[in-house]
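Have a look at this one before I ask anything.
Here the complex is missing one protein chain, while the rest keep their positions.
Going by the order they are written in, the chains are A and B; count residues from 1 in each one.
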Amino acid sequence: MTEKLQKTAITPATHTAPPAKFSHGVKKGNILQVAGQVGFGPAVPGQAPAPVGPTLREQTLQTLSNVQSVLEAGEASWEDVVMIRVYLTDTGHFAEFNEIYNEFFADLKEAPAARTTIYVGLPAGLLVEIDALAVLG
Amino acid sequence: MTEKLQKTAITPATHTAPPAKFSHGVKKGNILQVAGQVGFGPAVPGQAPAPVGPTLREQTLQTLSNVQSVLEAGEASWEDVVMIRVYLTDTGHFAEFNEIYNEFFADLKEAPAARTTIYVGLPAGLLVEIDALAVLG
Partner (left out) sequence: MTEKLQKTAITPATHTAPPAKFSHGVKKGNILQVAGQVGFGPAVPGQAPAPVGPTLREQTLQTLSNVQSVLEAGEASWEDVVMIRVYLTDTGHFAEFNEIYNEFFADLKEAPAARTTIYVGLPAGLLVEIDALAVLG
């Protein structure tokens, strides 16, 4: 009853250390929060992280894969995700993004997550960022 | 104890199908997440969704009504909402938005939700988007 819930940082092996004192993901109780992920390729020791490619498709698939790595390292899956926030830099990317997103989630069994698509600035070279909230159990 | 929580998509009758594989709202355990809603009028078969009017007032009231439809379809109400994210396109809209918001929530009985107002881009013709997180029970 009065058991203290543990908060756990989630760091997939594929990920570089975050550039500041935050976690790629964190789990407490039945809540798992994935931090904003971008299209960086798998971590290479001694190299700064860099996006996998210049296209929206390449960056989106890598970003989704990075979110998934955090979910899996936290023993969760897309089936547990209730909210996905997508940050795009250009409203003109919406249609193409949705196409890639639909392909990626074609085999989802449970109800798809809610989503908000937000048009913001991102650091140079990045076209998309995604974070996610999962409820486990 | 080890009962698997069900994730349920929420689709109000007033809503058109989302333009991609996401839900207007989703419920799992005691968490209900409403996806970003905009000022689209009630769904008309065979017609693309369109905002109800050009003014901030029309779009805001319709957007709030759309969030409410998702809450109600999930057997929740504004009284359950703990966070509202408001996306505006213009910092100059803040004062008028707050006026409309205050009128809308004048009869709220429980504590009002926390809120973040975020100034972003939105697709052409849209002035406001809102998403919401509710804790049920």
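Everything that follows uses one rule, which is that a contact is a pair of C-beta atoms (placed from the backbone, for glycine too) under 8 Å apart; a residue touches a chain by one contact, two chains touch by 3 or more.
All values reported here derive from a predicted model rather than from experimental measurement.
Interface note for the absent chain: among A:A20, A:A48 or A:A106, the touching residue is A:A20.
In the full complex, chain B contacts the hidden chain through residues 30, 79-80, 82-84, 91, 94, 98, 101-102, 105-106, 108, 110-120, 133, 135, 137. In the full complex, chain A touches the omitted chain through residues 4-5, 7-9, 18-29, 31, 33-36, 85, 87, 118, 120-124, 129, 131, 133.
Here, only the chains that are shown with their structure count from here on.
Taking each chain's centre as the mean of its C-alpha atoms, chain A lies 23 Å from chain B.
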